[in-house]
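Before any comments, here is the structure.
What you see is part of a larger complex, with each chain still in position.
We just call them A and B in the order they show up, numbering each chain from 1.
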Amino acid sequence: MGAAQSFRELCDRTKNTNVRLSLPAVCIVWQTAMIILFGVFIRYNEESDTHWVEYRKENNLSDIQNDFYFRYPSFQDVHVMIFVGFGFLMTFLQRYSFGAVGFNFLIAAFGLQWALLMQGWFHSLDYTDGKIKIGVENLINADFCVAGCLIAYGAVLGKVSPVQLLVLTLFGITLFAVEEYIILDLIHAKDAGGSMVIHTFGGYYGLSISWMLYRPNLDQSNRLQSSVYHSDVFAMIGTLFLWMFWPSFNSAITDHGDGQHRAAINTYLALASTVLTTVAVSSLFQKHGKLDMVHIQNSTLAGGVAVGTAAEFMLMPYGSLIVGFCCGIISTLGYIFLTPFMEKYLKIQDTCGIHNLHAMPGVIGGIVGAITAAAATESVYGAEGLRNTFDFEGEFADRSTSKQGGHQAAGLCVAICFGVGGGILVGFILRLPIWGDPADDNCFNDEPYWEATPPQDKMSPKSGTINSLNFSLHFVSLKMFCFTSIEHIIIFLNLIFFFFFVKTEFII
Amino acid sequence: MGAAQSFRELCDRTKNTNVRLSLPAVCIVWQTAMIILFGVFIRYNEESDTHWVEYRKENNLSDIQNDFYFRYPSFQDVHVMIFVGFGFLMTFLQRYSFGAVGFNFLIAAFGLQWALLMQGWFHSLDYTDGKIKIGVENLINADFCVAGCLIAYGAVLGKVSPVQLLVLTLFGITLFAVEEYIILDLIHAKDAGGSMVIHTFGGYYGLSISWMLYRPNLDQSNRLQSSVYHSDVFAMIGTLFLWMFWPSFNSAITDHGDGQHRAAINTYLALASTVLTTVAVSSLFQKHGKLDMVHIQNSTLAGGVAVGTAAEFMLMPYGSLIVGFCCGIISTLGYIFLTPFMEKYLKIQDTCGIHNLHAMPGVIGGIVGAITAAAATESVYGAEGLRNTFDFEGEFADRSTSKQGGHQAAGLCVAICFGVGGGILVGFILRLPIWGDPADDNCFNDEPYWEATPPQDKMSPKSGTINSLNFSLHFVSLKMFCFTSIEHIIIFLNLIFFFFFVKTEFII
């Protein structure tokens, strides 16, 4: 740990939170790269192309059998979860609501483009013309992929700069796509709601980064690491939209028909059960039995995470209730005992408690999925139902359910490894003193990155109306921007080189 | 009234709001009971089971004809209404936002599980194997059933403990299921949007409970029974989501095809009309013509309630507008004149004014439904359309529309009787001095049941981060929990015995 220690000291120089050049440069350059890569690679698939009318007639389909009508309502619900759900869930801090909802917005908007590319190369590449063909299912998968990075954001909320978040997202999406390919395609594990692929990976990815970015003097920001009355109500908007739409999340990319139907029912029930045990444990462990908003905002969602993998299986309604029951208890106990323990002894500062909401329930979900798969029988599923549910087709046609259970467990291990390993790697990069992160006494504060609305809610004139900008100043800054953006392009090229190196290494 | 008076005095002992043992005990025990009952009774139906693939082929259906695709978008909208709509609508009080949105969350999560069982026994029981087979329509109905109890919560908002709310919900769901069975199955009345079944019942159930729980000295909490600027804006979130998704509410379980289509159109129009008359009356009866947020938040929704029963009928677009027109006026006048009158002379303290938003419009809706049904003719509906719309099949094949009108009116009476009778009964139980409700000078306050965020929005550290819990203390409390939970199980068993008694009594 000596080397790590000295590296840490090297990095802990005086902080400069000015991102005036780095943030625009990264945004513009990366977005330009997206446009070029989309131009080269991405096209509409046969269901979103104007040739659908011919395709439809050839395959004797009706317009309503376009995949759009099977998945679009679920897609919109997932979209709400990503942007409003995750965004508002993190607004609970008294002075970090802009950062919570705004940076969530930024990294999700970048992440989904990069995810369309990365997942497309692995899953939707048409080898006849080398193009990725996208439809509504790709959009859902891109949103899923982004969710992994937003979970990781929860661990470092308030302690990083937007540039760091974009870097976190770039690598997170890349790692996610590789990990997903290994788990779903190579190992052929099933993971409808992403307990392993999304939540376990995202959770450990974020926790490892937070461990790498450990701030011993974070208590200097203690005055801001708390909620106020209305910020807790805002956070409940996030909680409720996540809670309500989780059935759509877990059923969005499952099989047409019974698959989507069953996944929605299972998730609905698991979540209902979680609420009651969360309230029970929260009340039991507080003075005078008072409830804690932190638990209500977060632990009530754990059941949705934990039922993700098995949502499509014949988990049975009571099985879903049991999963939710346990997760509500475990997640709330995690907030009460584990989070302070991890901060004190493991040096992991987990702002939103993602270990309790995503990492642990994700692991439970993986285990539940493995057990449910191993216990699946033809008498319960029916011969054809079993084949459909586990996709025992092609090279996997003669896989047994017990073997499938083992592969599910293997998938869980891959997710944890990618999360921890990837997080340490990316955390190492994010410790470099070039990213503009805030000082220890200025964390959980919107002030460094947002035009100030004064904390006492005094008046601050809107820039749009009484803007007194100095034009000449802007031309100077534009020149500086052009100059330094070249510098950043070089850094960017290095990064691209680096992650292709990483990617190649993992695939081979 | 002498006996009632002395009973009241007996109950009005010094209040102890500590629910540290009762709340966890009720949550854990009831949730465990749910798991057992679900294990015994609840299974997937043929559309959410893996055997769907065989069922589909036998019946020559396409995947898109799974009921999931007909109803899931509406289900999600209803789900949003239940959790965000009702929850945020009640956040208008300045210091009861946690309780409004949090307890709403709790009782809805419990209620929907119990509703799946209760409604399942009456409607979805498969007599071949004694199991309840559930699909997406059951989930919608469970949400509907919960809505009745959330309406009742509106009347007692801020004056009861979470344990009382859970008891209110347990009995409310039970009564609802019986009442619904009588109205829809025995009387064979139609009630697509639940004007009678949900709103009339829920409204009078809540008002009766509030009457039983009358607090003569509630003015001691006057300082808190008002809104602040931002709490009114939060409440508008609830209003708008209820308003926007009401067409989904009224059309969620109507007939496939034209039934859902027509119900959505009728509700959309009735609600639009209500907004204008609400604004008109609100402005007319205030000094200087200023609008009152209470009216805008609540009365604008009355049209959706009142068009519920007739939404599926050929009410005609102008008919919907007329219903909305009248309800906007009546509901707003109710807030201005009737609510203060009821509090002063009838001793009914109705925090959210559910009499104006649900009870009265619900009764109007029942009457409108009866008239519209009685006036239905084959020339307007078409022979097959008439049969479809009113389900004149099986034993009801030769019912005339005028007779149907009479049965609609009978259904309305049943709803009122169940509401008032059930409410008095449950109110009696809730007066027992064991439930931990707040004192008269501490109503409308989150402080007794929630970890404090100080009213001046000062900083309060989050329990998760600087938690200094004493472990040994917890083991003591756990022991106490085990001990007293036995006590509560006994109470619970008595309750179960009691409501089965009530149920049997009402059915026979």
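Before moving on, here are some points about what is shown:
Methods note: a residue touches a chain if its C-beta (ideal position, glycine included) is under 8 Å from a C-beta of that chain, and two chains touch if they have at least 3 such contacts.
All values reported here derive from a predicted model rather than from experimental measurement.
This structure file shows 2 copies of a single chain, while the whole complex it describes contains 3 copies.
Note that only the chains that are shown with their structure count from here on.
Note on chain placement: the centre of subunit A and the centre of subunit B lie 34 Å apart, centres being C-alpha means. Subunit A contributes residues 62, 64-65, 69-70, 73-74, 77, 94, 222-230, 232-233, 236-237, 240-241, 243-245, 247-248, 256-258, 260-262, 264-265, 268-269, 271-277, 279-281, 283-286, 288-294, 296, 300, 314, 316-318, 321-322, 325, 335-337, 339-340, 343, 353, 380-382, 384-386, 388-389 to its touches with subunit B in the complex. Considering their complex, residues 17-21, 23-25, 27-28, 30-32, 34-36, 38-39, 42-44, 47-54, 56, 62-64, 66-69, 72-73, 76, 79-80, 83-84, 87-88, 91, 95, 97-98, 101-102, 105-106, 109-110, 112-113, 134-136, 139, 162, 230, 234, 237, 448-453, 455, 457, 459-467, 469, 474, 477-478, 481 of subunit B touch subunit A.
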